[in-house]
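Here the complex is missing a single protein chain, while all its other protein chains stay put.
The block that comes next holds chain A.
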Amino acid sequence: MTLEIIKPGLATTIQDLGRPGYFHLGIPEGGAMDRLAFRAANLLVGNDEGAAGLEAVFMGPEIKFGAEMSVAVTGAEMPMFLDGEPRDTWTSFTVKPGQVLSFGFLKAGAHIYIAVSGGIDTPPALGSRSTYPIGALGGFEGRAIAAGDVIPVGVGSVVAEGRVVPDALRRRPGTPAVLRAVTGLYWHRLTEKSQKAFFDDDWVVAPEADRMGYRFRGGQPMEFVDRPQPFGAGSDPSNIVDGCYSYGSIQVPGGLEPIVLHRDAVSGGGYFTLGAVISADMDLIGQLQPNTPVKFKRVEMDEALAARAQRKAMIEDIRQSLA
């Protein structure tokens, strides 16, 4: 069982739910940017939620199927065709050997997930099939897929066509997209004026937005509380003695453009961080395009935990709706 890549798209990679446990050595967890959409795609085709699939950004690939299998595509809104015939996203369908899946122009969102019954069966690296291109680790030969690649698919069984995730369970960012954040880490480095401005200002997603991190621009430059720079920190007021970063943490090099680290994050460095986007909203970042308006919303820990529970409940509802 195989997938033959006719056109790769922009940066299409094999992803699963990641390889936690190696970030302390600089190897990020990786895995799907929008994990809710990713899990839903697997559930639609009867896979384990963590089975490996394809993640494409902004532009879909063109794929020829080597065998009969169930397929589902979730995430961003992108018209999709099987042998030129339109097919619905968030819905299971069956493909025959030789049929070709292709995509139209992106309408909304950023990342799509393509799940096939049986899951992609490339060799796992450190317990995961996720692609970490910088480290040439995992995925298909450690890199994004290319035209001509023939990707192995595991043994699965074909499920019913037309299984669908109800619209209410497809999570999308609003306009502006609201990203909730808990302050902390090096929050105290900012003046009160800049602390307030970060949440009041209107931001947009910058062109430099990828699996490592999303950059934002449009807000005011930040001001720092005066201090002699600590030994080893470096001379810029936005510098700290290099420490660990975390998924979702918000760094602002030079006080200019905030960067929210995502699944392929660098694990540490010398820029101050003002807090972190809550775990429940990480999926939403994966569906932001450049120039999308964004507001950061300050929340306390209890709200972060309530949002986390709400997201978990939503995934459980998807499971139930497809059970």
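The rule we apply is simple: a contact is a pair of C-beta atoms (placed from the backbone, for glycine too) under 8 Å apart; a residue touches a chain by one contact, two chains touch by 3 or more; residues count from 1.
As a convention for this text, contacts and distances are computed from a predicted model.
A single chain of the complex does not appear, and UniProt lists its protein name as "KipI family sensor histidine kinase inhibitor", one of "ABC transporter ATP-binding protein", "Simple sugar transport system permease protein", "KipI family sensor histidine kinase inhibitor" or "hydrogenase (acceptor)".
Listed residues A:108, A:134, A:147 or A:225: the one in touch with the omitted chain is A:134. When you scan A:110, A:205, A:222 or A:304 for touch with the missing chain, the hit is A:304. From the options A:79, A:142, A:176 or A:218, the residue with contact to the unseen chain in the full assembly is A:142. Note on the undisplayed chain: of the listed residues A:74, A:128, A:249 or A:287, the one touching it is A:249.
Touching the omitted chain from chain A are residues 20-21, 23-27, 125, 132, 134-137, 142, 181-182, 184-185, 187, 230-236, 239-244, 246-249, 266-270, 273, 275-279, 301, 304-305, 308, 312.
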